[in-house]
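Here it is, the structure, as C-alpha cells.
In this view, the complex is presented without one of its protein chains, the others remaining in place.
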Amino acid sequence: MKKKKRIAQKILWVLSILTLIFLWAPMILIMVYSFSNSKYGSSWEGFTLKWYAKLFTNDQVRDALMRSLIIAGVTVVIATLIGTMTAYGLFKLNFKGKQFLRTSILLPIVFPSVVTGGALLVFFTRLVHIPLGYPSIIIAHIVFCSPLAVFIILGRMQRFDWSWEEAALDLGATPFRTFLRVTGPQLLPAIMASAMLIFPWSFDDFVITYFVSGVGSTTLPIYVFSQLRFGATPVINTIGTLFVSITMLGMVLVYFVQKMGKSST
Amino acid sequence: MSGSDTQSNDKKPAICLEIKDVVKQFPGVTAVDHISLEIQEGEIFSFLGPSGCGKSTLLRVVAGLENQDQGDILIAGKVVNALPPYKRDCSTVFQSHALFPHMDVTGNIGFGLVERKLPKAEIKERVQAKIDLVNMGGMEDRYPHQLSGGQMQRVALARSLVLEPTVLLLDEPLAALDRKLRKEMQVELKRIQREVGTTFLNVTHDQKEALSLSDRIAVMKDGVLLQIGTPAEIYETPRTRFVASFMGASNIFSGNVVSASDGKIKFQTEEGLQVILPEPADMAVDQISGFSVHPELIELQPGNVDSPAAGSAEDMLVEGTIKEVFYLGDFSEISVQVNNTDTALTIYLSRSCNEPDTRIAQGQPVVARFPAGSMNLLVG
Partner (left out) sequence: MPVLDDVSASQSQAQKREKRKLALNIAAYLSPIIIIVIVFVFAPLAIILFFGFLKSGPYGQIIYTFTFENVIAMMGGGYGKVFLRSVYLAFQTNFLCILFGYPIAYYIARFGGKRKILWIFMIIVPSWSSYLIRLYALKTLVGTKGTINTLLINLGLVSEPIQILYTNFAVTMALVFAWLPFMILPIYAALEGLDRSVLEAATDLGATPFRRFFRVTLPLTRGGLLAGSILVFIPTVGEWLVPSIFGGSKIMMAGSLVAHKFTQVGNIPQGSSLAIMLAATLVLILYLTIKWGGREALEKAL
C-alpha cells in the first residue's frame, strides 16, 4: 500500500511541476530575454544591460510610469480609507438594506471590466462631463478598488476579538480614542495588507483605464498594450521583468505584514 | 510492564486483539515503547493516561492509521501489520466524531456498507437496526450540523458498529462532551456494548470514565505500559507512584524497608514514620520504595497520639494540624500538615448526619489514623 501511495504522490508531483512550468515558463523567458542582445527580444544573443539603460531614458515609459504611480498612489490612499470606514460600518451597524449594499459594492468587481469601463466612459462623457484623464481614471480606480479593501478588512474584523473594544470602552476610553488606541492598531495589518494588494490591482489595470483614459493619458499598461502589436520588444521584456520582480517583492512584504498581524493577536 | 502478570483468570477467554512488542517513534519522541498486551473477546478495555502518553498513537497503530516501527498487531489471531485500515477488521470512533458533513445520518451509518458493496436492501436493514440500537430513530434524514454533540457521537458509534468489527476502537469518544452528557453516554456505551458483545478498546485520560466503563484498564505514561488490571486492581493496588497519584491515591510516602522477618516488613518513611506491614508476595523486598494511601481510607481523630480511639494495633498514627478544609458537599477534603515535617496529607471526610463536624477547624491538632489495610506498597 505504501508503495502505491508513493507512486501516486510522484505522479501528482510531476503534474504539479508541469503546471508550475506552464505558469512560469513564459515569464521566465521574457526575464531572460530582457538581458539578451537581440533587437527583437525573442531570442538569446548574448548578455546585455542596454535595454534597461534604454528603458530609463525612454521619455514615454517614464511619463507612463509616473502617471501609473500617481494614480495607484492616490487610489490606494482613498480606497483604503473608504474601505476601512465601510467595513467598520458594515460590521457594526445593522440596518435594512445592508445585504443589498454589500452586494452592490461587489458589482464593479463582479461585472466584466468592459462593462464597468464602458458604463463609466458613457457616464463621464455623456452625463457629467468629467474630463478624461487623471480625474476619470482615479475615480474609476477607486470604484473597483474600494470593494477589495472592504472585503479584506471585513474578513479580518470577523476574526477579531471585539471584547477588546468593550474592555477599552469599559476602562473609560471614548469610542474615538478606542478606535485610535485599540481597534485601529489591531486592524492595521489588514489595512496595510489591503493597501498592498490594491496598489498592484490599480497599477496593473488595463481594461477599465483604457476605456476612461481619453487621449494622452497613457499609463504603463496602456503603453505596454500599444507596443504589443509590434510583437516582442526588448523594452517590454524589461518592463515585464521589473513588474514580476516587484510583485514578488510585494508578496513577500504582504506575507510578513500578515505574519506580524497574526503574531500580534 | 511490571503489572502484566497481575491478571490471573481461571477460564481463558479467546484473545481477539494482541499487541506484541510494538514500538512507534516520531521525530524526537518514542510514542509507544515496546508495548505488549492481549485483549479478550467481549471486554471493554481502556488505555488510560495523561495526554501525550502514547495511548492514542497505540490505538491508531491498531487501526492502521499509523504504521508501527516494530512489533506485531494481531486481530483475531491474524497478523495485520501490512493491511491498510480499510482491510482491517476493526473500526474507530473518533474523538471529533468525524462524521461526513455532506451525508445525513443514514448516509453516514451506511458509508462502510456501501464500500463493502452490499445489496441496497441489506444496507437499509442493517443501518436501521443500528439506528434503533443507538436510539436515533426519527433523525435519519438529519445532517451532522443539525445534531447535538451526543447525537453525533451516537451516529459515529453506529457507523462503526454496523460493520460488525472484531474490535471497536474508541479514541476519547466522550472527551468533547460536557460532564452531564459524558455520564449519560458512558451508560449508553456500556449498554450498547453489552447488547452487541463487541470488544471495545477505549482510550481516555479520564480515570473516572475508565473505572466506570472498563472491564480492564492499562495505564500508560511516556509510551510505556505501567500496569494492567481490573478497575479495582488499578485503583486499590497501584504498583507505581505514577499510577497511584493518577488514580487519586494522593498520600504517597517514600522510604525503604529497614527489616523483614516472619512475613512482616518494617518500613521507614523519609519523615521518620515507621510502620509494620505484611510482606507482599509479588514484590521483592528491596525494591519497595514507598506506599500510597487513598484519602478516603484515612480516619481523623481530634487530639494527639496519647488519646487514641479504638483501632488495630497495626494502624499507623500520625500527628498533625489541620491546614485547610475544602467543603465539597458530599464530602470535605481536608489538608493536614504532619507535625515537624513538610508532608501534607489529604483526607476525605464523608458528610454524615450523626457526627456534626464541629471538631474540624483550621489549626486544630489531629491524629490521622491509617488502617493497617490502607497502605499499598509501591515499587516505582
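Labels A and B are assigned to the chains in the order they are written; within every chain, residues are numbered from 1.
The criterion applied here is as follows: contacts are C-beta pairs under 8 Å (C-beta built on N, C-alpha and C of every residue); 3 or more make two chains touch, one makes a residue touch a chain.
Keep in mind the model is a prediction, meaning the values are calculated, not measured.
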Which residue of A:Leu106, A:Ala167 or A:Met260 touches the chain not shown here: A:Leu106
Task: Write the list of chain B residues that the hidden chain touches.
output: 63-65, 84-87, 91-92, 94-96, 98-102, 111-112, 114-116, 156, 159-160, 163
Query: Which chain A residues would touch the chain omitted from the figure, given the whole complex?
result: 5, 8-9, 12-13, 15-16, 19-20, 22-27, 29-30, 33, 40-43, 82, 85-86, 88-90, 92-93, 95, 101, 104-123, 126-127, 139-140, 142-143, 146, 150-151, 197, 200, 203-204, 206-207, 210-211, 221, 224-225, 228, 231-232, 236-237, 239-240, 243-244, 247-248, 250-251, 255
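The rule we apply is simple: only the chains that are shown with their structure count from here on.
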- prompt: Hey, how far is the Cα centre of chain A from the one of chain B, in Å?
  reply: 58
